[in-house]
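A selection of the complex's chains, in situ.
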Amino acid sequence: MTLGKVVGTVVATRKDEKLIGNRLMIVQEVDLDNELIRQYTVAVDSVGAGIGEIVLTAGGSSARYTEATKGKPVDAAIVAIVDTVEINGEIIYQK
Amino acid sequence: MTLGKVVGTVVATRKDEKLIGNRLMIVQEVDLDNELIRQYTVAVDSVGAGIGEIVLTAGGSSARYTEATKGKPVDAAIVAIVDTVEINGEIIYQK
Amino acid sequence: MTLGKVVGTVVATRKDEKLIGNRLMIVQEVDLDNELIRQYTVAVDSVGAGIGEIVLTAGGSSARYTEATKGKPVDAAIVAIVDTVEINGEIIYQK
Amino acid sequence: MTLGKVVGTVVATRKDEKLIGNRLMIVQEVDLDNELIRQYTVAVDSVGAGIGEIVLTAGGSSARYTEATKGKPVDAAIVAIVDTVEINGEIIYQK
């Protein structure tokens, strides 16, 4: 999974029927210093994440293994809201 | 999913039988400033997208989860036409 | 899918049994100016593509959804021979 | 699979139900000189790996083929704790 920050949202009226009711969040990846990097993905939220939160995103076929995304044409899903990231014994992020 | 702009089309007479009837669109990715970047994909359109529109593309096995792509050798599908992209409280794209 | 040019072939006597009878083609990717870039893949041909042709390649699990590749350990398949690529109203490639 | 070093952990209270009980480890990739590189992933531990260990991580759908990750929205799993890495007849890492 990747660590990222929820930085925005996408609204789309015309879309695959299975996506109706899903929230489409823009998640920008962070590196191991918790700095935003260039890469991002548009992920379906399955845990009630909000703007500004650090989240875990699952990609590929695994993104379809949440209740919100099962059987849908979705290749990224937010699967956790992060409380703490600890690296080399140091807490680099705390909610 | 990725955000991209539909910039072109691909025509192919000789192709896997399952692709007959599918529209093959060239989708160039955009970054979080809505600028076109180098990466692109050729995606099957499942929502009636047109040239110039900003769309959401699903990749990998998830691309086969639309009505247009089920069971086909397709690794990218346009799954939504984007109305609005909002980042950090600012609308960076509106259809 | 990606656009690429068939630039070569791979011959292998010792291989997974399921690959017997498949043609292994080297497909070098092209960018949106139809210029060759560094990336390439070795793909199973499912449409009778020849050296020099511009083709569409499907990757990942989708590569196993052609008649030639079903159930095989193959992560890239040529699924179409391209006739025309049109970008922003301009034909950048014609067979 | 990729070679990486377990450098940290992620704690998340609010997450997909299926992730309850899984340990989320930050695995930073190493190159063929056993040097840490920029890329990392957050992987579910399936073998009891600890901070500082060099591990093998499986990604994509294959990450769901361990006992710890079956049917879960998980795209990376630690599948082995590495004892030895030998390259060109030289041992570049030993536990």
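Think of it as A, B, C and D in the order they're written, each chain with its own count starting at 1.
Convention: a contact is a pair of C-beta atoms (placed from the backbone, for glycine too) under 8 Å apart; a residue touches a chain by one contact, two chains touch by 3 or more.
Note that the coordinates shown come from a computational prediction; the quantities given were computed from them, not determined experimentally.
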Review point. Which copy number describes the whole complex, given 4 displayed chains of the same sequence?
Key: 5
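Here is the rule we use: only the chains that are shown with their structure count from here on.
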Check your understanding: subunit A-subunit B contact: same residues or different, taking over half shared as same?
Key -> different
Exercise for review: Rotation angle, subunit C onto subunit D: superpose the C-alpha atoms of these two copies and give the value as a multiple of 5 degrees.
Suggested key: 145
Revision key, fill the gap. For the pair subunit A and subunit C, the C-alpha centroid-to-centroid distance in angstrom is 32
Check your understanding: So how far apart, in whole Å, are subunit A and subunit B when each is placed at the average of its C-alpha atoms?
Key -> 20
Review point. Where does subunit B touch two or more other chains at once, residue-wise?
Key: 60-61, 63-64
Review point. Drawing the touching chains as a network, do you get a line, a ring, a star, a complete graph or other?
Key: line
Review point. Taking all chains into account, which pairs touch?
Key: A-B, A-D, B-C
Point to revise | List of subunit A residues in touch with subunit D within their complex | key: 1-3, 31-32, 46-48, 56, 58-67, 69, 77, 79-89, 92
Check your understanding: Which of the residues in subunit A come into contact with subunit B in the complex?
Key -> 7-16, 18-19, 24, 26, 28, 38, 40-43, 51, 60-61, 63-64, 71-76
